[in-house]
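The complex appears here without one of its protein chains, the remainder shown in place.
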Amino acid sequence: MPLNRNQIAWRIAQEIEDGSYVNLGIGMPELVANYIPENREIIFHSENGILGMGPQPEKSEEDGDLINAGKKPVTLLTGGSYFNHTDSFAMVRGGHIDLCVLGAFQISKNGDLANWATLDNSKPPGVGGAMDLAVGAKNIFVMTEHCTKDGTPKIMEECSYPLTGQGVVNTIFTDLAVIDITSEGLKVREKINEISFMELQNKTGAPLIESDIKELSPPVL
Amino acid sequence: MPLNRNQIAWRIAQEIEDGSYVNLGIGMPELVANYIPENREIIFHSENGILGMGPQPEKSEEDGDLINAGKKPVTLLTGGSYFNHTDSFAMVRGGHIDLCVLGAFQISKNGDLANWATLDNSKPPGVGGAMDLAVGAKNIFVMTEHCTKDGTPKIMEECSYPLTGQGVVNTIFTDLAVIDITSEGLKVREKINEISFMELQNKTGAPLIESDIKELSPPVL
Amino acid sequence: MRDKVVQVLEIKMIDKRVNTFEEALQGIADSSTVLLGGFGQAGSPVELIEALIDQGATNLTVVSNNAGEGEFGLAALMKAGRIRKVICSYPRSSGSFIFEELYESGKIELEIVPQGTLSERMRAAGAGIGGFFTPTSAGTLLSQDKEVRQIDGKDYVFEKPLKADVALIKAHTADRWGNLTYNKSARNFGPAMAMAADLTIAQVQEITNLGEIDPEHVVTPGIFVNRVLEVKLEN
Partner (left out) sequence: MRDKVVQVLEIKMIDKRVNTFEEALQGIADSSTVLLGGFGQAGSPVELIEALIDQGATNLTVVSNNAGEGEFGLAALMKAGRIRKVICSYPRSSGSFIFEELYESGKIELEIVPQGTLSERMRAAGAGIGGFFTPTSAGTLLSQDKEVRQIDGKDYVFEKPLKADVALIKAHTADRWGNLTYNKSARNFGPAMAMAADLTIAQVQEITNLGEIDPEHVVTPGIFVNRVLEVKLEN
């Protein structure tokens, strides 16, 4: 079975090292916070000026002045801190964030990421902090469905949508596989058992490398 | 009588507008703080991270962590604040300081300032914050003796010493005169009565402009 | 003799407090560039922005992370037809229908700047930096017409300072010298914007006596602030 979003989030969470500073992109990547193994202390960064961001509060505890980058109410962990936007992006651009998990429209085989604009010019585009995060974080994980709803591969030779960053992605986590972007090409590290390598290749717009592929098997979530 | 240092300081102090943010250079300019008219509230900036710097404390109240740019113990006025060096020089470079009073080795007729290095290369030079202040403050006043100890003019056609900043000085306050640097040249605004315009010109290495000169007559200090 | 006594009593004080929206916004001219604090609603000086409608300035260039939502604050100013151009990082949200209508009908200009670059450009303006090289947006549409320089093997884009005539920001506490503190993540763009404008106006929850803000805890020193107005809001 292809992974659901919670399961992709779970898989990414297992990969996050203890003590890391992590920024989770708006939307699907936010789910990753729910699956951090209990014995790891992770410090979440929010680009609007928070380190040590905690989970969503009870409805009655919500504070309009304490929100995440997606503008949803959050909390602050003991040890957390507030700072201004300039300092926050100094952390990002300066390489102090260990990991950022971002969503994607498209990813190219050399790690280009497109996740901020489509080719539709009638709607105003919006980049937010995506370009800063893409170029600044030490590691970029992409969290995405393997294909679009109509079955078009999101991983391709070259992105056709406007880029967010060039050669920035380290690893792609999809509902079907975990794929590292290496100097040799797209290395499949894990895939679900229900799909063959050839089937995975057919759903991918760039050549995959097969070597020592492990099973991608998250718990039921 | 030529002014003594306290009298030059007094003269400069009269010129400082109420509510100004002022940085006083290390050494002689520090005296200016002693003569601010009592009905003016001036906020002194120190480039090591202080706004609202107050006078020297009693010996018993000295705190090694509260010093001015000359590394002498100071106090903080009610309403003052501490910040880091980067923010402090953002204030300076960004044009937020209304006035800086600096000492000088030489000043050229177009407002070049030399106050950080001589032509003696055997000693290590040191610039400190002088170049940042010279270029950043909205107004630069120079506080200096009119001539060096051996009688050489300090105001000249062009500085022979290495420059601190180009065309930065607005007004020169000496023991003999107050001279504005204008697009037309060096305009004598005030001079002491004991010296004639020609005598002042003879002690100055660049042409002075004579027009409506007032008497420079500070109190006995 | 009497005159002299009066003079001594009338010691002037630096006092950046104003009592009305009118005083707060006095002198903002048509065609100004205006920085508006806030990230979404957190830190947005909604009341100051709405008072700007009455103040009347028009043909404004507005710098704000977002392009407004609902029909209040920035969206209300837009709806009133006062804004010529918006410079922001993320104009669209679920409630940004007023901006979207204006944009789609070509009635408002839009410049998209990456969020970190937006903040850094304002900080540069406030700090007297003439421009800087950032890796953000290298190789993307947003650096198309910009100078790109390779430094130590990496591409950087040249960005210029973003200076403004006016900043309207929201802080938590102020004193008469204009020192400010903020509340939680509502701090966001306030400090950079305060530095970058010729005239910085802050609405605050509370004005306290001078000295009540610990000098170690001042976030925006008063040197960056021109006027403070207390606007008490329910939490």
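Points to keep in mind about this one:
Labels A, B and C are assigned to the chains in the order they are written; within every chain, residues are numbered from 1.
In the analysis below, contacts are C-beta pairs under 8 Å (C-beta built on N, C-alpha and C of every residue); 3 or more make two chains touch, one makes a residue touch a chain.
Every value quoted in this text rests on a predicted model; they were computed, and no experiment measured them.
Taking every chain of the complex into account, the absent chain touches A, B, C.
When the missing chain is restored to the complex, the residue among B:T78, B:Q166 or B:S217 that touches it is B:Q166.
Take chain C: the residues that touch the chain left off the picture are 120, 124, 127-135, 149, 151-152, 154, 156, 160, 181-184, 215-217. Listed by residue number, the positions of chain A touching the unshown chain are 18-19, 21, 38-41, 43, 45, 51-52, 76, 78-83, 87, 89-97, 136. Within chain B, the residues in touch with the undisplayed chain are 46-50, 63-67, 71, 76, 82-86, 88-89, 92-93, 117, 122-132, 135-136, 162-166.
Heads up, the rule we're going with is that only the chains that are shown with their structure count from here on.
Shared contact partners of chain A and chain C: not a single chain qualifies.
In chain A, there is no position where the chain touches two or more neighbouring chains simultaneously.
Residue positions 123 of chain C each touch two or more of the other chains.
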